[in-house]
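In this view, the complex is presented without one of its protein chains, the others remaining in place.
Right, subunit A next:
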Amino acid sequence: MEPSQEFKIVTLGEGRVGKTSLTLKAARGQFHEDERSTVNANFLQKDITFQGNQIRLHLWDTAGQERFRALAPNYYRGAKGAIVVYDITDKSSFDRVVSWVKELSMQADKDICIVIAGNKCDREKERQISKAEAMEYARKVGVLHFDTSAKTGMGVEEIFSELGRLVYEVQMKKNPGTGERGYKSRKGKKIIIKKEEEVQKKKDCC
C-alpha cells in the first residue's frame, strides 16, 4: 500500500550512543552487537499506521562526533521529527542531549517534533543518569522521553510510533486535507471511497 504521508526523521546524539542500532531495530527488527548487518543502514524507513493512515518515516542517521557538529544542520534541515539519543551508561552523552535540543529548537524547522531516547536500558546496572533526572529535563523542555534498548527492543516500537503520531498530527494541523485515506468529515465520521459500481449497486437495491 502506498503511504499517505512521508516524513523525514533524524536521529541525533553523541557518537556511540546507539543511533544506528536504534533505527536498524525499528526498521528491520535487527540488532548486531558487532554492528554487522544485512541491510544498508543509510536508507532506512519505518512504516507506521495511525488512524487508518499509512505513514512512512524516512530515518536519517547522523554522525554524532563533536568535530562534525557544524554539519548537523545539513542533516536536520527539513526534518519533521528528531530523536535525540543518549546512552544511559554515559553521563556526558546526556549533557549533549541538552545542547541538541537547544540547537533544534533554535535552528530546525519551527514545527519539528522532538523525543528523547535513553538508550542501552538493558544495561540498567551501569546507569549513570537517573530516570528522574532525565524525565525532569524532558518535562522542563516539553518533550517526551523514552527508555529504549536497541538490543532487547524495549521502547523502540513505542518511540517511533509516538513520534510518527506527533509528526502526523502536527502536519495535519498545519496542512489539513493532505491525508489520503480514511478521512473524517466535520462530524468525525469516517468516509470510505467506494467504487462507482458499488454505489450504483446500492442505489439499484433501494
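Please note the rule applied: contacts are C-beta pairs under 8 Å (C-beta built on N, C-alpha and C of every residue); 3 or more make two chains touch, one makes a residue touch a chain; residues count from 1.
In this section, contacts and distances are computed from a predicted model.
A.B. asks: Out of "superoxide dismutase", "VPS9 domain-containing protein", "Ubiquitin-like protease family profile domain-containing protein" or "AP-1 complex subunit gamma", what name does the UniProt record list for the absent chain?
C.D. replies: "VPS9 domain-containing protein"
A.B. asks: Write the list of subunit A residues that the hidden chain touches.
C.D. replies: For subunit A, the residues touching the absent chain are 1-2, 4, 6, 15-16, 19-20, 35-37, 41-43, 49-52, 54, 58, 60-65, 67-68, 70-71, 74-75, 105, 110-114, 121, 131-132, 135, 138-139, 141-147, 152-155, 157-158, 161, 166-167, 169-170, 172-173, 176-186, 191, 193-197, 199.
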